[in-house]
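Note that this is a trimmed complex: some chains were dropped, and none of the rest were shifted.
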């Protein structure tokens, strides 16, 4: 993360109204929390509760809300802005562009590309990548080392695959899809029929279809459909170690946090949010805009536009109330026993 | 999934009693749900509740139960059968055989095979595969790109390894075992002794033993035993992102759904079923035929042949009853408080 941004580059990017103090270093060398910031770093303050941290911070450049009462120390530059979080994100984007230099186009000589595969000349195929028969890789794609792209897969333009990603055959992904390291898309769905004391495999001849602008976190798995596709809708963001079963439909612009699990054939609408380790059993529907708290698991259909908690999922407010009351169960038992004694006495 | 089956090939495979209508296309080009089916596709109807979907379906060939009241549209062929689900699975198997053409035998030149390893000439070793000293790979095995097969591993005949699978040294797997992409078998068990303020590693010198006809889902992990083997019994099927700790014994013909976790030294009998994200703590026994619902976690021994729910696991019926009652806790508190008031008044 050793970068170097001139003050001009920073000022060009950030939407500030006024400034105070002056930058005591030649260049901005990073972004950090107030606590972690060293000389040269930029940081930000969004709320008055961090003003104490600000006093102790080594940050050379601080992006802060207009209304906060604070003064720069010598060699410290303050930029006053409307929304510090958004402005610092712009700075991170600038840093990000310097850090992640796009690798040169071309195919590494230590790779294994089927002669019938079509790889756009502007794509970058790193070492130890396998691309199967009839697969297509779009313009500007970056395929990191160790990836496996099976036969008949299709990748739209400007996709990024981290290292050791596996796309099983027939997987189709849209444009600007980011798939992090270790992800497996298109492994067989989990389907068996019990016959004569053994589990006989039900063939899984479907595929996986991923829309534009989807991001999928490290080591997540998405199974291929039994016959139709398993679908991840446009703009959805999926965190690490998530499991998506066969024939599932994830709608558009969903947020699925880490360790979520969705069992087979379940349908999620658009703008669904599932917190960490939330889940859904198979063959159910979760309506658009539903929000499941962390650890919440839907065992039956959930209406959209509402918040849920618990397993099985119930409305969040009811769940929170029950959680509080559950802790009072020992008291409840005592009170009940007390009443019984009293009645017996009477 | 672009396939093409002649009507004769389909009729040879499916066990139908009568047919109605006629096929309006030259060949069957896929299998799909009623909803997804396009012209050329085969589909199936197993229950009257899908008859409305059937009316709107584009499917050219429909496999349906004898007793369902429906008539084919022009260009649509109905095959009447006893069990539509089983018959369509046969068709999928046929498609599957066309799709997954077995790759040619031989060892890719961009692979790293120890000279002391024994690879059967009928096996297919894809690119970027490493096979360690003394390892043996049986007849007809397919080892996909990026796999690592450590020293002294043994693979029986006709095994399939997806891409980027890791078998640590000494792992022994039987015949016809299917291991999906990203799986790790034989990583160190999690064992430490606390000594002088530090966790000292307990060496893990056991191995992993996998029986015939086992299937293991993507990114699942199975640790090697402390000294003896961790065992997965014949015919057991394990889904994605499952964790099996060291010294565990999974019996024969188990079903372990996605995100299940089994802690060290626990023993599962035969025909155990564990739903999604079910679990078992360490050093316990779960009897043959026990069925744990999704999210159910065993904290102590469970008798076989029964169904369980909850964490800690209790009999499923009791768990369901408690789940329902728990939701009435606010009401319970109100009623109790009411009673107390009444008694005070008296």
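We just call them A and B in the order they show up, numbering each chain from 1.
Here is the rule we use: contacts are C-beta pairs under 8 Å (C-beta built on N, C-alpha and C of every residue); 3 or more make two chains touch, one makes a residue touch a chain.
Note that the coordinates shown come from a computational prediction; the quantities given were computed from them, not determined experimentally.
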#### Entry: Identical protein chains across the whole complex (2 displayed)
3
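Everything that follows uses one rule, which is that only the chains that are shown with their structure count from here on.
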#### Entry: Distance between chain centroids, defined by C-alpha means - subunit A, subunit B (Å)
26
### Message
Taking the touch rule as given, give the residues of subunit A at its contact with subunit B in the complex, in rising order.
### Response
110, 112, 128, 130, 146, 148, 150, 152, 164, 166, 168-170, 182, 184, 187-188, 190, 192-193, 197-199, 201-207, 219, 221, 223, 226-228, 241, 243, 245, 259, 261, 263, 279, 281, 297, 299, 311-312, 314, 318, 321-322, 325-326, 328-329, 332, 335-336, 339, 342-343
### Message
Residue numbers of subunit B touching subunit A in their complex, please.
### Response
1-2, 30-33, 36, 85-86, 89, 92-93, 95-96, 99-100, 108, 110, 126-128, 144-146, 162-164, 178, 180-182, 213, 215, 217-219, 235, 237, 239-241, 253, 255, 257-259, 276-277, 294-295, 323, 326-327, 329-330, 332-333, 336, 339-340, 343
